[in-house]
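One protein chain omitted, others in place.
Labels A and B are assigned to the chains in the order they are written; within every chain, residues are numbered from 1.
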Amino acid sequence: MSVPALMSRTSFVELNARERARALLDDGSFRELLGPFDRIESPWLARQNIVPQADDGVVVARGTIGGVAAVAIAIEGAFQGGSTGEVSGAKIAGALELAAKDAKAGKPIRPVLVFETGGVRLQEANLGLAAMADVHAAVVALRRHAPVVGVIAGMIGCFGGMGITAGLVSRLIVTRQARLGLNGPEVIEQNAGVEELDSRDRPLIWSLTGGEQRHAVGLADDLVADDADALADAVRAAFERGQPAEHQSERIAFWRGRLERLPATPEGPALRKLWMGDRP
Amino acid sequence: MERFELRFSGNAPLAGRAHVGVVASGDLEVLMEPSNETVVSVRTSVDGFEKVWRATLARFFARHPVAARIEINDSGATPGVVSLRLAQALERTKA
Partner (left out) sequence: MSATMSAALSSRGRTWFEAIAGGAARLDGGPASVLAADVAIGGDTVRVISVVTNPDNRFPRAREGEVGLDEGWGVAARVREVFGPEKRAILAIVDVPSQAYGRAEELYGIHLACAAAADAYASARLAGHPVVSLVVGRALSGAFLAHGYQANRVLALDDPKISIHAMGKQAAARVTKRSVEQLETLGEEILPLAYDVRSFAKLGLVHELIGGVDADAPSAEDAAKVTARIADAIADARSRPRDLSSRLASPEARENRAASIRVREALAAQWG
C-alpha cells in the first residue's frame, strides 16, 4: 500500500462503538435509538457498586447501507468488556426483533452486528444469559427473512454466548485483530489448567482463534484490513450477496465430516492443512 | 462507588447537548445538557476524592461559566482527563 493510502486509512479497531456504527452506515444516515440521553442504564450495576454507563455499552442506530434501510448494532468493548447485561442484551435482541418484524412484512432491512465482547456480564448473570437466549432466538428468526451480517474487529474479540451468536449470522467478517471463540483463554486456563492452555502465550492464542485462522478454515467468511472504509465496503457487499444457500450452523453433515479429520495435536497450522481443501 | 452532586454558578446558555467518553478504566462519560442552573452529578468508582472533583470542576466553570446539567460516570480518570472530556463535551454542544 502506498504512503498516501496508508495515511488516509481510518482504523476501525480504534473506533468506539458509536463511531463504528456510524462508519458502517451510509454517510449522514446515522440515527441512534436509545442513546445516552434516554438514560436506560443497567438496573443492577450500581447496586453492586459498579459505575453504569448511560447506554449500557450498546449502540443501536438506524440508517441506510447501500441506500437500503439498515440497523447497526455495535457493542462497546471498553465498557465492562462489552459484556451482555439485561439492558445491553435487550437492546440487541429488541433491535433484531424489530428488524425481523420489518423483514417479515416485506420491508427491506439490513441488520449488522458489531461484536466486541467476552459474553454474558457476570454481574447480571441469569438476566444476561436470558438476554443472550433472546439474541440467539432473534438472529435465527430474522435470518429467515433477511441476511444478518456480523463483524468482529478486535481487540477484545467475540466470546461466550456472543460467540454462539457469531456462529448464527449469515455472513461473518473479521479482521486480523479479531478473535472468535466460545471460551476465552483465561477462562480455559482457570478451568482446565495451564497445561490445557497457557493464556499468556499470545502467539498460540492467535494461532487458535485469531481472525486469519478463523478465515482460513471457514469459520469466518471475509478477512478484511483494519480500515473503516474497507469494512463498510465488505458489509455492503455481504448484503448484496443475499442469503447464503445454507447457514454454517445448519451444515451438520459438512462440519461433522470435518470433525472426523483432525490433526494429531490441536494446532492451527495443522488444522488449516487438513481443512483448507474443502473450505466452505 | 461514590456518588455526589455539586453546584456551581453559571449563566452562559448552552447551544445544545453533548455526550462524550466511555466508562472504561482511566476514562469517564460526560452527558452535558442546557439547564437553568449548573448542577453536576458524579458517580465515580474511586471513593474519597470529592474535594478533587470540586476543584477540577470549579476550574472548568471559572473558565466556562455555562448553565448546564452535567452527569459524569467515572472509572478512575485523572483530573487532566476529566478536564479534557469536559472541554470536548462543551465543544460538541456547539456543533
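Remarks
Basically, a contact is a pair of C-beta atoms (placed from the backbone, for glycine too) under 8 Å apart; a residue touches a chain by one contact, two chains touch by 3 or more.
Since the structure is predicted, the reported quantities are computational estimates derived from the model, not experimental observations.
Here is the thing to keep in mind: the chain we left out touches A in the whole complex.
Across the entire complex, the residue among A:21, A:34 or A:231 in touch with the chain not shown is A:34. One of A:30, A:44 or A:79 touches the chain omitted from the figure, and that residue is A:44.
The chain that is not drawn here is touched, among residues A:75, A:112 or A:129, by A:129.
For the options A:155, A:262 or A:276, the residue in contact with the chain missing from this view is A:262. Contact residues of chain A toward the unshown chain are 31, 33-34, 38, 40, 42-44, 47-48, 60, 62, 86-87, 89-91, 94-95, 97-98, 119-120, 122-134, 136-137, 140-141, 144, 160-161, 163-168, 180-183, 186-188, 190-192, 196-197, 208-209, 217, 219, 247-250, 252, 255-256, 258-259, 262, 266-268, 271.
In this section, only the chains that are shown with their structure count from here on.
Averaged Cα coordinates give chain A a centre that lies 33 Å from the centre of chain B. In the complex of the two chains, the chain B residues touching chain A come out as 1, 17, 19, 22-24, 27, 29, 31, 33, 43-45, 71, 73-75.
Taken in their complex, chain A has these residues touching chain B: 16, 35-37, 46, 49-54, 76, 78-80.
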